[in-house]
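In this view, the complex is presented without one of its protein chains, the others remaining in place.
After this line comes subunit A, so read on.
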Amino acid sequence: MMYIWKEFLEQTRGKGLWFGLGMLMITSIFLIAEARQFPADLGFEALLLSIFDMNIYLIPLFAMFLTSFSIFQEKELKTSMILLTKKESTFTLIFKKSIAIQLVIITAFVSAYFVLALFMKAFLAFHLMSFLHFIIVIMIFLFIFNQVGLFLGVACNTKMQLVGANILTWFFIVFLTDLMFLYFLPAVTFDNLRIFSWIYFLDPIHTLRFYLEANLGLFSLSHMSRLMEKFVFMDSWIFLLINVTLWPSLFFGLTTLFRNGGTVDD
């Protein structure tokens, strides 16, 4: 509880969280204004998908910056050293810090979306179930990239290094992976499709978008070609579950493994 309270105070007193939330809300309001031109029936779902497309750029960036700087500050201000010499092990410190960060960041962003829901309700045909699916996706999105940020914060030695690492990771996740997919695409055949499918769906951005599209009714899973049927060989929620378990656990494991990455022993 103490960690959560401390994290809450640090994040709310800093500018980063407010800047992130502000950016998110302004861009979302623009999209809501644009969505008023959409057909009424499914315009709300199309808006949610547009907001998700925008979040592909914003959420990894903000989540990684906020969390990595939060844990980096523990090292910089020597609070982690004090805690480690007194009562905490590295594992418990990272575990408690992870819980605190996840809870504070996810709550802040989800709260912002509930405020935006008021605008959505006022200007569009609001569908609660669609909105809840969207919120689940955003929570998972944040959950994964918060954990990536924690890893980067622990692994880097200097602030400059950390900024570079954040931007490179963001660029790799958002642009380079898909670019690699595009260049490898001609090599995908019906025989090796399953391997491609696994790699595709292990990218959380792909899975989250696919899950959202399918559950908002904006991607029909009926009448697919044989190729597509083989490609979507498992329910989207199972892929989602795999992503939500695999990536945070992996990065939590890496964080504990690289715990000394940023500290210098005297």
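Everything below uses one rule, namely that contacts are C-beta pairs under 8 Å (C-beta built on N, C-alpha and C of every residue); 3 or more make two chains touch, one makes a residue touch a chain; residues count from 1.
Just so we're on the same page, contacts and distances are computed from a predicted model.
Asker: What protein name does the UniProt record of the undisplayed chain give, "Carbohydrate ABC transporter substrate-binding protein", "Nitrous oxide reductase family maturation protein NosD", "Carbamoyl-phosphate synthase large subunit" or "Indolepyruvate oxidoreductase subunit IorA"?
Answerer: The record names the chain that does not appear here as "Nitrous oxide reductase family maturation protein NosD".
Asker: Just name the one of A:Ile82, A:Leu179, A:Leu241 or A:Leu257 that touches the chain not displayed here.
Answerer: A:Leu179
Asker: Which residue among A:Gly22, A:Gly217 or A:Gly253 touches the omitted chain?
Answerer: Here the residue in touch with the unshown chain is A:Gly217.
Asker: In the full complex, which residues of subunit A touch the absent chain?
Answerer: Touch set of subunit A with respect to the missing chain: 37-39, 41-42, 46, 53, 56-57, 174-179, 181-182, 185-186, 188, 196, 200, 206, 209, 213, 217-225, 227-228, 231.
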